[in-house]
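With one protein chain held back, the other chains of the complex are shown just where they sit.
Going in written order, the chains are labelled A, B and C, and every chain counts its residues from 1.
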């Protein structure tokens, strides 16, 4: 038996595997023993009630899928009255994902959710910032810092900040979030993408653009996790295309302390269960006592001065 | 018979399908009638002789591949003495892809290659800029503008500028290239990525990081082509994950005037031939007389004010 | 949604093309799959085929499920890459099911006569209702609609269950909503319509909704929507409902796929 526990700041998780926001809800209890999971991360909520984006909301692509669900939110009251009590019956800690159009909005929502039963706040700052022309907060260091500072002042709960992969360089954004008081980073949300039906000439999503997730994005997000983990001291939670235990190990080796699983759950709602069991077996096979030893354990040799590459390590 | 010809600035191509730089060389003549192609785009060359990156140089991923070939360049003399004469025997125009570590280096290389037999210059500005801490030129508007301005002054040949997808927002970079004198944009190069062997704990590429290409990236680059085509008036040449005629049509609908095919050629060196034939059939089936009518023909309806999405159209 | 849900590897026992458009497969599944009730569905991991590799699962109603033999069957229209892959299965192949999912049809003990009204692939969803209602001693009338007689499916299943089948088709000019409404009004007048069940046609749903509201008859509709998770987690499968004058979204996979026909919009 491997010691699968990991520490994310002050929070200790029984194992490093948890669902990604928006791909998990009460319904999973039908297919999986929820007590197996390292934590629960709920669908992003906003303060207001919202219906979400026009349909169709998902489309298939090679090795992945696009979605533009939007945030169909039932608001704070519903979350406190239904979601928190439902998950209180289980052992893993509950992480509440939130979003807002302003830094102040983030802060007040985090404050409203800082109640017993909520173990941490995950701030989904990949959403558009109304104070910056609708650009996502996480696309810029300054707007990231502003949102995280406001959040930090508003809650004593552990604060996880979820970054967007839609940036040229993610390390500076990661550093800005850390400096502003984040306890952990979640890397990353979906990659902005487009798919067009060549028979109808129409976009395949009602919202035109959507977010790409699934195995297709794994090498990209893995690179960003590696870049972030080298840039900050706080834990990084990897998220992007993880479907099996080997994928999870790859993220840990790149520097992640824990992982979130999203799209894989749609193909197999028991995927996280298999990943947890697989991590245990992997560590036993490699004679590793604690799964946390894998974090950042990628081996790179000193090579000769690498030549300038046309595609270049930017960090 | 559809009219497959397209115009890229002053250059008219017999059809919109050409190879992507680095995935094409004389060797393809063994498998394909080169006269079928819309143009030839050669592997990026530099002024100096170079060996390229350490091995392994490629790795497989879900729906795609990573590469870190680097630019093993035999230099200008070899290009003028061997490459130009070889392709002179064929009808399609020859586009010379170049790279350099400084704006001045780009300019002098372009000047050296502005010879009869070279129909256009493709500037691969996804390479690191020695004057900006090794960041790729195409990651910033200012360095893009500087490189393109220097190139524009150095050559009278049509100037294609190949952008990097590794940016948060590509439209401003596209506009900077246009304003500085680019005749066309190639969108885009590979996406920076990482893959780790979980048995050896080592990166799968000798260079650690590499560029992701193939079907996995199609929805991402398609989105960027759409964003660029809306941002500029010059033609956009789409490049990323195109493997069949439907993929090519998707790019045209998103706003591309022509397409480049890279990785698909590795699985099937006759892929471009099939794409050209497929475009012809597609247009006939849809009663479209000229393939150029497809450019930008994606239909988007006026929808109700879309709700703010957690993943948001940024352009 | 009720009951246990599992990912199951099943074995294909039969795979048969029924006509130009429809196909049926039967698999050996065991519990809990074979305990699926009429109106419930499964998410099928369709095999790759030359048509392509489906990434998402495909929702498919249970056409037949027998807890005794452990067998489950599906009847489907071959439309895109997923169903084309399914139709290529041969006996001995494996098929990966997730389910049973969703809330099935309910049959109130007091009903003596129910009417099922469907079209196209919707007939596959309604089919198991025939036997279930008959087993509870109810009379069943099935008005089955298709483009032409040769594309009719599930009529045999209804007949085998002892239902009265009224086929209507475009080719014969009998499938229009006006004609169907006349048939239904006749049954209601005769007291032979204690509940209405529909699937597969927006126009027929419109007729059902009008009659259910007008005559106060319980009416259920099984709705379709593209799905990713099938477990209520992703919110891609919502449809609009009017409840107490307000429009709201419900998830077909989790809140349905069977809904009160009087509330379903479009």
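Definition applied: contacts are C-beta pairs under 8 Å (C-beta built on N, C-alpha and C of every residue); 3 or more make two chains touch, one makes a residue touch a chain.
Keep in mind it's a predicted model, so treat the numbers as computed, not measured.
Given that one chain is not shown, what are the shown chains it touches?
Its contacts among the visible chains are B.
Pick from B:14, B:58, B:80 or B:179: which residue touches the chain that isn't shown?
B:58
Of the residues listed, B:214, B:235 or B:255, which one is in contact with the missing chain?
Hidden-chain contact among the options goes to B:214.
Using the document's definition of touch, tell me which of B:35, B:200, B:270 or B:300 contacts the absent chain.
Missing-chain contact among the listed residues: B:270.
If the hidden chain were put back, which residues of subunit B would touch it?
22-28, 30-31, 43, 51-52, 55-58, 60-61, 63-65, 67, 69, 72, 214, 265-270
Keep this in mind: only the chains that are shown with their structure count from here on.
Can the chain contact pattern be summarised as a line, a ring, a star, a complete graph, or none of these (other)?
Topology of touching chains reads as a line.
Based on CA centres, what chain would you say lies at the far end from subunit A?
Here the answer is chain C, farthest from subunit A.
With chain centres taken as the means of their Cα atoms, state the distance from subunit B to subunit C in Å.
Once rounded, the distance between the two centres reads 48 Å.
Between subunit A and subunit C, what is the gap in Å from one C-alpha centre to the other?
So the centre of subunit A lies 37 Å away from the centre of subunit C.
By residue number and range, which residues of subunit A touch two or more other chains?
Answer for subunit A, listing residues that touch two or more other chains: 22, 51-52, 61, 63-64, 67, 69, 214.
At least two partner chains per residue is the criterion; list those residues in subunit C.
none
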